[in-house]
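Only one structure is covered here, and it is reproduced in the block below.
Not every chain is included here, but those present sit where they belong.
Should a chain be cited, it is by its letter among A and B, assigned in written order, with residues numbered from 1 in that chain.
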Amino acid sequence: MKKVLFATSALVLSAGFASAEVALSGDGRMGIIYDGNDAQFSSRARVRFNLSGESDAGLSFGASFRVDHENYSSNAYRSAARGTAGAIWISGTYGKLSMGDTVSASERAIGDLYEVGYTDGTFGGDVEEISYLTGDGENLGQGPNILYEYTINNISLYASASDGVNTPWFDTPGDTTDTDADGNPVDSADVAWSVAGKYEAENWWVALGYGKHDDAKEVVLGGEGTFNGFSVKGIFAKYDDRFTGGADAEELKHTYGLGLAYQWDAILLEGFYRKDKFDYEVADSESYDSFGIGAEYDLGGGAILAGGIVDTDYLDDTVADFGIKFSF
Amino acid sequence: MKKVLFATSALVLSAGFASAEVALSGDGRMGIIYDGNDAQFSSRARVRFNLSGESDAGLSFGASFRVDHENYSSNAYRSAARGTAGAIWISGTYGKLSMGDTVSASERAIGDLYEVGYTDGTFGGDVEEISYLTGDGENLGQGPNILYEYTINNISLYASASDGVNTPWFDTPGDTTDTDADGNPVDSADVAWSVAGKYEAENWWVALGYGKHDDAKEVVLGGEGTFNGFSVKGIFAKYDDRFTGGADAEELKHTYGLGLAYQWDAILLEGFYRKDKFDYEVADSESYDSFGIGAEYDLGGGAILAGGIVDTDYLDDTVADFGIKFSF
């Protein structure tokens, strides 16, 4: 009873018309990470599946996930076939609706600071990433999230949510296995949601996002401008009741972040500064500072030579990387 | 000493001749499952590799498996690289021989009832699926299965078997780790086999299948007819010594199943009814009834809007789904 449409990118493209297809892209990198004590080789290669199609009425739809997004048996929370990695979407004049391991509305509108180094910040623990409260793997104990995006003229509106259910259901993972002292599941069954708005002019934008999960809240304000090759991006995030667990009851209060970049022909210079303030129940408040600086040289054809240095209170050491990254 | 032929779908197709190739297809879905208590988001995206080639003498060969069919380290019984997921085949005038996670002869000839909902029945525990005794993951403790198919005029003959060996051997999984009280492996080393025949007319078919593993037997009779957009399918399966384990020694005696569908332009209505009769050693016999009903609207281009409701004694609740499914 099922009509299955088999279409491959090659077949479709050689026939010269647009239809449902599966296309491939890839990325890779190779180089050296200095971990504060030793220099280590670090490399990777990945392939991404890009699925796309269009209905008769002109609705676009698609999905995207990587090979390493499939861990069906070993990790139900990192599986595109379970809705917990990658995402699938439908898009039309009414906007775009995504489901899966989507980012939150706040993160979609504002994003992170600039990534440095050939490992795009991984060598430093990705401290350029702002800690958004919901989405992007934060509350996958409830299974897939949704993200809705709508743009009219210069204004974009975003809304995202989890389903508020942490019970598993056949192909939909849920996490009720860990329980607290009272036998209640540790994983929250409250809806985790976020809304955001963004105003985009020709070479600058500002955005405001709000997120909520249980008692925790976030307000994130961000903006970016680009002129004569210079880019500057600022992010301020304020959190309420955002405890990062542990006996010490560490509470993240707020984060300031600033990113700077300068592009000159094939050369890109980038840097960021970030300050996170924590309160402790049993101690005074404390600030964590993180700096990063990097340089890239575009070799063309998808190859970029890059190196970076990160100094952060989250690590005991100043760390660095140098290598080459590829897009295929 | 090895001549390796590297060929990609794109290279081959652009050159305009048929040869060994790897093509891609995909599927995805997004929507909401009502699990009887809560509504949950459920989405997925998958990609399938379709390998095909032809020998100089005109033998066709190929293989097919999905990205999520690879779990080399985490699950040896769900790995295309170990012969326990997907399948590989060779086909010519003498018929088609498949090896891997194949369906049994009975299942190949008769199949299941109609799938409803955007999750193709998964939201209801796939109760539209008939419980075949062998193949399709039933006896993977012996490694790959084989399926042979031969069609002459309107008659198709099918035969399938496991190898009757449950000891592992390098890349061929086997399962002798779990032992009973006497130290014997729980997993059976008897050949699990099935034979089936099918007669196909223009708009109807009937088929009969037989399966055997250890003392357990199945006889399955099925038929389907299509006229003026209506389809009706009936399946009757009788089992002998088919115990589904547990202290209660539940024995599946027989299953009746009926499927109905009506296609009208882009609209498809589907439903099924199924009754499974069990005997218990310590109690009276009991019947499990399952109903399913669904509707689909084909948006074209590979997108189908679909919803379904399933009421089954296997679940405590009436469950439903609604969403959109895609083919790429």
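What we mean here is this: a contact is a pair of C-beta atoms (placed from the backbone, for glycine too) under 8 Å apart; a residue touches a chain by one contact, two chains touch by 3 or more.
Given the structure is predicted, the values throughout are model-derived calculations rather than measurements.
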Handout entry: Full count of same-sequence chains in the assembly - 2 placed in this view
Key = 3
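The rule is short, and it goes like this: only the chains that are shown with their structure count from here on.
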Completion exercise
The answer for subunit B against subunit A in the complex is residues 9-10, 13-14, 23-26, 28-30, 32-33, 35, 37-47, 50, 66-68, 70-71, 73-75, 78, 114-115, 119-120, 122-123, 125, 231, 261, 268, 270, 298-303, 324, 326-328
Problem - subunit A residues within the subunit B interface of the complex - result: 1-11, 14, 19-22, 24, 49, 51-57, 59, 61, 63-65, 67, 70-74, 79-83, 86-90, 97, 99-100, 142-146, 162-165, 167, 169-172, 174
